[in-house]
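Note that one protein chain of the assembly has been removed; the remaining protein chains are unaltered in position.
Right, chain A next:
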Amino acid sequence: MTSEVSEPGSPSVLEISQLRVAYEGRTVVDGVSFRIQRGEIFGLLGPNGAGKTSTLSAIEGLVRPASGSLLVDGLDVEQQPLAVKALLKVQLQSSSFQDELSIQEIARLYAGLYGVKLSREQVRGNTRPVGLGDELGKKFKQLSGGQQQRLALYIATIHNPLLLLLDEPTAGLDPQSRRGLWRHIEELRAEGNSILLTTHSMEEAQAVCDRVAIIDHGKLLTEGRPSELINKHKDGPRVLSVAHGAPTLEDVFIGLTGSEIRD
């Protein structure tokens, strides 16, 4: 399924066409296609094992697609991997920074990897909005979960990437930290960044995403603005059977992907 372009004529920052990813012969992403425009926040929603992280991994160049095409700002991910990586920044779900490095040292490392030179004062100034400006000497292993997440988001935006990939960025955060991250994500969009995020939180998807796609068993089931998806699917029998009152995006999600618990 290919999305309608939200702003006709505007260039796509990411264009995925008929993507198929397989691990040891098992297909985990099957013919997924969508586009993300500049300055757009796009949410990829799906239950555990639906293919969200595999889709992200293919964009990041961590896994090689079995077929299909992936273009970032017109560059082929497979043919120009390093040039594409320079346009992206990724916040991986299951990744970490070096325990023994301080915030200051981590910031300077990742800035250098993206070609940005930062002084100590610049790091201090840049980390202040995410509440880490006074913690620069703290080692990564000494940070709380929320501080680690905020550091990860700061690092993810250190070189002002064209496209930011966030894999469940608010997982495990308290409501205050989550709201803070949403605010920050919206600021990034206002600066012209495009964002692709995966999330299990329908509240988050509705709050920050311009468009969302629901994926399950490796296939894209539906795509559109959250309000459009609710309108489109609100009368479906499976959606109505799980809705308590007026259907929500979560009802649509469960209606389309089923109620069984996934591992």
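Following the convention adopted for this analysis, a residue touches a chain if its C-beta (ideal position, glycine included) is under 8 Å from a C-beta of that chain, and two chains touch if they have at least 3 such contacts; residues count from 1.
Everything below uses one rule, namely that contacts and distances are computed from a predicted model.
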| item | value |
| --- | --- |
| Omitted chain (choose from "FeS cluster assembly protein SufB", "ABC-2 type transport system permease protein", "NADH-quinone oxidoreductase subunit C" or "Chemotaxis protein CheW") - UniProt protein name | "ABC-2 type transport system permease protein" |
| Selected from A:Ala111, A:Leu143, A:Leu181 or A:Met202 as touching the chain missing from the view | A:Ala111 |
| Residue of A:Ala66, A:Leu92, A:Ala171 or A:Val242 touching the missing chain in the full complex | A:Leu92 |
| Touch criterion as defined above, residue of A:Gly31, A:Gly68 or A:Pro129 at the omitted chain | A:Pro129 |
| Absent-chain interface as seen on chain A, which is shown | 60-62, 73, 82-83, 85-88, 90, 92, 94-101, 105-106, 108-117, 126, 129-130, 139, 154, 157-162, 184, 187-188, 191-193 |
